[in-house]
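The excerpt is restricted to a subset of chains, each kept in its original location.
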Amino acid sequence: MANSLDQKYVPGSENHVGQQMHRCITQLFPYHRSNAGVGLRQTLSDLQDILPIKVHEVPTGTKVFDWEVPQEWRIKDAFIADEAGQRIVDYCDSNLAVMSGSLPIRARMRAAELRPNLLTLKEELNPDWVPYRTAFFRDAWAFCVSHKQWARLNQDDQEVFNVVIDSEFIDGSLTYGEVTIEGQTKETILVYAHCCHPSLANDNLSGVAVAAFLGKQLLERVARGDIPFKTYKIVFAPATIGAITWLAQNEKMTANITGGLILSLLGDAGGFTFKQSRVESSVNRAVELVMHNRNTPFEMRPFSPFGYDERQFCSPGINLPMGCFMRTPNGEFPEYHTSADNLEFVSPEALADSLDVVTEILATLEQNFKPVNLHPFCEPQLGNRGLYRAFGEHDDRGRFQEAVMWILNQADGTKDLLAIAKHCELPMKLVREAADVLVEHELLGFSEA
Amino acid sequence: MANSLDQKYVPGSENHVGQQMHRCITQLFPYHRSNAGVGLRQTLSDLQDILPIKVHEVPTGTKVFDWEVPQEWRIKDAFIADEAGQRIVDYCDSNLAVMSGSLPIRARMRAAELRPNLLTLKEELNPDWVPYRTAFFRDAWAFCVSHKQWARLNQDDQEVFNVVIDSEFIDGSLTYGEVTIEGQTKETILVYAHCCHPSLANDNLSGVAVAAFLGKQLLERVARGDIPFKTYKIVFAPATIGAITWLAQNEKMTANITGGLILSLLGDAGGFTFKQSRVESSVNRAVELVMHNRNTPFEMRPFSPFGYDERQFCSPGINLPMGCFMRTPNGEFPEYHTSADNLEFVSPEALADSLDVVTEILATLEQNFKPVNLHPFCEPQLGNRGLYRAFGEHDDRGRFQEAVMWILNQADGTKDLLAIAKHCELPMKLVREAADVLVEHELLGFSEA
């Protein structure tokens, strides 16, 4: 581990949840995460202070669909030094300095030889920024340098440098963590955050922090006796190979997933973006409904097989009703995958706002079910069953009764509550309350989806 | 019966059907109808002078889906009189004066005590209008008064009034009437008019009159030897509990219903409104086609589970292809459910126009069937079969032949004639004529729907 941690994060030491999340990100920022290994393990271990994550280790070589769990990549040190021993590029300054997955190298070489192994950004972007690059599944090594460093290293083709990457690949395991918050039903809402990037704050410590504090708040809710209607499962795993591994290891369980979100890029100042699930789904409807009622910049995008782990969750054989919830999408802000995606780039305010929106979307999804009218022949008698009394007790009596009538009429087993709420243009909360009263009075049941 | 009838209505004594319908409404107006009892019975009995209604009595307590047939509510007299014996509110003046379904009361009470049992309209609407209110399935009594009456009754909190409602609930039966006009097939077009409101002309003696004269004209058509293609069934019954009772008693028969209309509010000066059936249906297509070709104000509205008996006919377990045909919808004109919905509010012209439009919509529905091409492999030989001769005999030869070719091409058993007419933009009458010629020449059959 190149960087160490000054102080342990103490949950609850500050009131504002945005600041709590930002401190969590600050704590996790220095670890050198990659798709397997100590950085990932340390991240999950630290997160266990926030919520009781169960950590799983899947050994190197385990077959996961078309893939195998890779070896762990370990790195102790890396630098480029001049003949005087002066380190021009130093892994100890930033773990972005070495291309992730680089082979080891220990050599003296001239600038002209070194140059093909230097990755940098265009000068006009910013002369101080270092790019984040990976090379897993390829046999290569490289340094990621700022344009200033690049200029220094290319002053003279004949200058000789001491080039060291002290890395190795070893058999080990891929680590993922998950928390299950049992609800009243087995139907499961899945939240997924990739946690395999080194010192990048927005991508994706922001998603990790929002997922962790979402879980923390759900557990607090349970502790208050407010058991969620559905089960929540929150997974922290590496991108791509981690999602594939989790899906391969949990294939059967996915039948219970009725919707979910991939969380990423939730700490920047941009508006929200939702990339829809591959098929029309309840999660798309939930996001649409929630964002429609919020006065906040928002863009809905159709599914595409590029981006984050929706690529795996929405592959044709998996095809889960999951979409990716972000602020500014990947690749659409200059700091993306550079050293400028740092602790200043993410704000407590943005994080707190993201947590709030995500919580509402998932609560909306949690409230959803496919109702079936148990007395479908004409209107049932509401008075005898005390329904009118229930109407009278409701703050918004008129709209509550309206919701009751719409649900009874539409509950033929083909539409879920979200679709009914959209059809009759009533708030999902009200529709769910009305549905609960109907269930309580044995007028409504649950349809097999 | 609070009001008696001066003169019996004599059908046919006047030429104009609008005036005939208005006289019918005038005759029925004074009866004190409610959801069961003598006013309803007298109404159906009078209508038997126009067409041979078969009257059904369903005993109090009969189970009808989730409901039971209620007791009959009877009322002999009701008034509020001052200490001098002067009647300030008098049921003999208008049967709206007492809330329908009121419990009996006989008491001396002060104005301050009486006030909670006075129902009135806002003064600014009209100081002379009395509201129509009901309280079935609730234990309560009340008087419905004009704002002027209300002001008189509230001059002095201490003034004492003599308050009498001489009403009772007795075991009896719910009455409904129906006429069946047998067509060439068992497929049935259902026309439904609620007839349970006391002295309100538009709601719904207008619908009752249109339904009755529609039936009269259909029987005249049959007498001329013009047997309708489909069977028509016209039902007169109380709103809500009447529709539920009719559906419960005729559940099997509903399988034959291929479309129909709930008729109400057809005598006012407003444009037409059609509230569509819950599911996309032939009746929606028929109304769309007919109104598209008429140069008259018209609004198409989607289904909602509020309003008239479409609530029952379109409940999820019944789900009939029926919509509600009106002029100005319920609640959208100030006279609605007040004493101002009187004989002046409905006009012979509006009634006659409504009858005409309804007749055309139902004729369009009557002409509809789902055709299947019996020679679907390439075009069949039309010349050999004498089809070209048939074309030559038609007034509109070009479009008739066009209709023939479209039907042969589209008659794969998935579309009805209305859908084909819409697709090829030809009049339904022409399309049906072409279909008839094809059936006659054994080129077209009927698909199981």
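Note that the chains take the letters A and B in the order they are written out, and that residue 1 is the start of every chain.
Operating definition for what follows: a residue touches a chain if its C-beta (ideal position, glycine included) is under 8 Å from a C-beta of that chain, and two chains touch if they have at least 3 such contacts.
Here the structure is a predicted model, which is why all the values come from computation and not from measurement.
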Review point. So we've got 2 copies placed here, but how many does the whole thing have in this file?
Key: 3
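Definition applied: only the chains that are shown with their structure count from here on.
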**Study point:** List of chain A residues in touch with chain B within their complex
**Key:** 373, 375-381, 383, 402, 405-406, 408-412, 424
Practice item. Provide the residue numbers of chain B that touch chain A in the complex, in ascending order. Key: 65-67, 137-138, 240, 243-244, 247-248, 251, 278, 304-306, 311-312, 314-319
